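One chain of protein is taken out of this complex; the other chains stay put.
Going in written order, the chains are labelled A and B, and every chain counts its residues from 1.
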Amino acid sequence: MAMGDATLRSRLSQSAPWRRWSGLLFVAPYLLLFAAMLILPLIIGLRLSTTRSDLFGVKAEVGLENYARLFSDPVFLKAVGNTFYFVALTVPALTIIGLALALVLNNASRWSAVLRAVFFASTVLSVTVVTLIWRLVLIPDGGLAAVIARLFGQAPIAFLSDPVLAMPAIALTTIWWGIGLPMVLFLAALQQVPRDLYEAAALDNASRPRILFSITLPAIRRTIALVVIIEIILQFQLFGQAQLMTGGGPNNSTRPVVLFIYEAGWKQWQLGYAAAAAQVLFAMIAIAAMAQYYVSSRKEPA
Amino acid sequence: MSALRRPPPLAVVAVVALAVLMLVPMLWVLILSFKDNTALLADTASAFVPPYTFANYRNIMGEGQVFTWLMNSVIVSLAMTAGVLIVSSLAGYGFARLEFPGRKILFVVVLFGLAIPEQAVIIGRHQIFSALSMHNSYTALVVPGLSMPFGVFLMTQYFRAIPVEIDEAAMLDGASRFRIFWRILLPLTIPAQATLGIFTFFQAWNDYWWPLISATDGQMYTLTVGIAATQVNFAQAEGLGFLMAQAVFAGLPTLIVYLIFQKYIVRAVAGAAGQ
Partner (left out) sequence: MRRLILAPLLALLAACGASDDRTELVVQRFFGSCQADYGAVNDPTKADGECGIMTALINRFEADNPDIRVVENVVFWPGYDQLTAQLAANGPPDLVTMHSSAISDYEARDLLEPLNPVLAQAGVSPESFTPAARAGVMVGDQVMGLPIDVWAPLWHINMNLFRKAGLVRDGRPILPSSPEEFDAHARQFHERTGKPYLVQVTDKDFAGPMRIFYMYVMQQGGAPFRDARHSNFNSPEGQRALGFMRDLYQQGHSVRNQDYAGAVSTFLKGEGGVLIDGTWMVGQFTAASQREDSALADGYAVRPFPAIFKERNVSLVDGHNWVMPRDERRTQAQREAAARFLRFFADNNFQWARTGHFPAYTSIIESAAWRALPHRSDIAVLTQIGEPLPRFVRRQSPIEFIVGEEASAAFTGQKSVDRALQDMQRRADEILQSF
């Protein structure tokens, strides 16, 4: 570094145009990556979505045919429905349970620290380990749930083979996996709530629910909105859990949009079709996040 | 006061019960991994009674594959973390402190990038690396992750929060732009670096879809993809106990890292969202 400093300094002081542009040097590496790995792929994807292609090349220009086909494809529509269902199962649960845990564990005792560690630990496992663990809990032949059911003389439930139970089972797995993140976010927010608010409430002899609803929740409302948006974006991208636990079945009841994209592109060699589905997913996430943002920002007192 | 902040006993009981539910699946897998494969084939409930064995772990040690995958994951995650920190810090400083043509509009464009999910660009990325014949390389596994706008956003916010007086004082002493950045401001951003670094590391470690389609050569598998390959093998040739031992083996490094750095990780994750 020392070597370059002198020249850089002299150049900086000498030439005004260089100085004007030098700032760009700092952002250039990132902008290059941004353009090459985000904008360019986005454009390629958009372009592919108007073609009939496979992974080996473009076959024909088809305009918006892929999109039209998507919206009349029952498998895709079911996948969209499945994705929303999954989001509805997980996002409120993650938010509410995360908040509840944070409220209970927001103190300095050692036990709270241990419990916080327990709830966060699963978050650091990778999706393949998480699904392996949960398949071994849920499968009716020798899974933990089945072993326990047998202890009580009950017939084991085949969670992953039942079209009604499969998605909730995947949601449960996901909540188990991801509960640490919202909890930690809420804990951080709770630390920021001014203590004197609570002290005033204590003087008023306010009840617990009252404190919760009129002090705590309003004070962390921005974090609640943030958690909901983060989780919506995360859970819309469901892929690994469904691919590894059920493969999208039974009867298409757990196939999310991302798995649909993967199958269309890599299994069925319909890359243009997959690209179109990816754009639809993009729009879905953007709309859901914006709607949530709109709703939560409107609630803010003017 | 203190009585009010102490949670009601019922809530404590509920939370402890939930904590047990969190631990039970992990413990289940742990004891399965110490059982003989044939015993488990007959009845997994045999996991609750001895004999136990280390054979599954011995078998993992005898098989190089998992170590290759582990190594790949470590290299990819560290490289991506380092890359994101460098690139985002430079860009964050540039956007927060320097004047150059198009600065505002470029920053808005980058912010827009925050809304693009990986799924919307993954097909295009795959095409790009295919065209360059660069799949199955560390480059292909690392570079896409460096384009995350989140890091730039975080670092820009952080640099903005540092008082400008610090730069000005240094400027008066005749320090160059780069010197100010490198010697004076960067050390002040260490908390943000930690946040971003930890975030990126875990994200890279757990990445699944991109390595699945890019690292298709067994030598280039990351741990996540490698475990997936064994998991869905048609013939479950290795046996349940072995599979479970592999899961434990794959999960343990991150769990240990987590337990050691717990405090920082939790703070980092919370810090990232606070921005």
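Keep this in mind: a contact is a pair of C-beta atoms (placed from the backbone, for glycine too) under 8 Å apart; a residue touches a chain by one contact, two chains touch by 3 or more.
Keep in mind that this is a model prediction, so the values were computed, not measured.
Participant: Going by the stated contact criterion, tell me the shown chains that border the hidden chain.
Facilitator: A, B
Participant: With the full complex in mind, choose from A:W21, A:Y85, A:W266 or A:Y293 the residue touching the hidden chain.
Facilitator: A:W266
Participant: Any idea which of B:K35, B:R97 or B:H126 touches the chain not displayed?
Facilitator: Touches the omitted chain: B:H126.
Participant: Could you tell which one of A:T174, A:T246, A:Q279 or A:Q292 touches the chain left off the display?
Facilitator: Among A:T174, A:T246, A:Q279 or A:Q292, only A:T246 touches the chain that is not shown.
Participant: One chain isn't shown here. Among A:N107, A:S161 or A:S296, which residue touches it?
Facilitator: Checking the options A:N107, A:S161 or A:S296, the one contacting the hidden chain is A:S161.
Participant: Since one chain has been left out of the picture, which residues of subunit B touch it in the full complex?
Facilitator: With respect to the unshown chain, the touching residues of subunit B are 41-42, 56, 59-60, 62-63, 65, 71, 74-75, 78-79, 82, 126, 129-130, 133, 135-136, 213-214, 216-219, 228-238, 242.
Participant: For subunit A, which residues reach the chain that was dropped from this view?
Facilitator: Residues in contact with the chain left out: 52, 54-56, 59, 69, 73-75, 139-141, 158, 160-161, 163, 246-253, 262-263, 266-270, 273.
In the analysis below, only the chains that are shown with their structure count from here on.
Participant: With chain centres taken as the means of their Cα atoms, state the distance from subunit A to subunit B in Å.
Facilitator: 14
Participant: Touching subunit B in the complex: which residues of subunit A?
Facilitator: It is residues 1, 4-5, 8-9, 12, 20-27, 29-31, 33-34, 36-45, 48, 55, 97, 100-101, 103-105, 107, 115-129, 131-134, 136-137, 142-144, 147, 150, 176, 179, 181, 184-185, 187-188, 198-199, 201-202, 208, 211, 223, 226-227, 230, 233, 236-237, 239-240, 244, 257-258, 261-262, 265-266, 271, 274-275, 278-279, 281-282, 285-286, 289 of subunit A that touch subunit B.
Participant: Would you mind writing out the residues of subunit B in touch with subunit A in their complex?
Facilitator: 1, 4-8, 11-12, 14-16, 18-19, 21-26, 28-29, 32, 40, 43-45, 86-88, 90-91, 93-95, 98-101, 103, 106, 109-110, 113, 115-128, 130, 143-144, 146-147, 149, 152, 174-179, 181-182, 202, 205-206, 208-209, 213, 223-225, 227-228, 231-232, 240, 243-244, 247, 250-251, 254-255, 257-259, 262, 265-267, 269-271, 273-274
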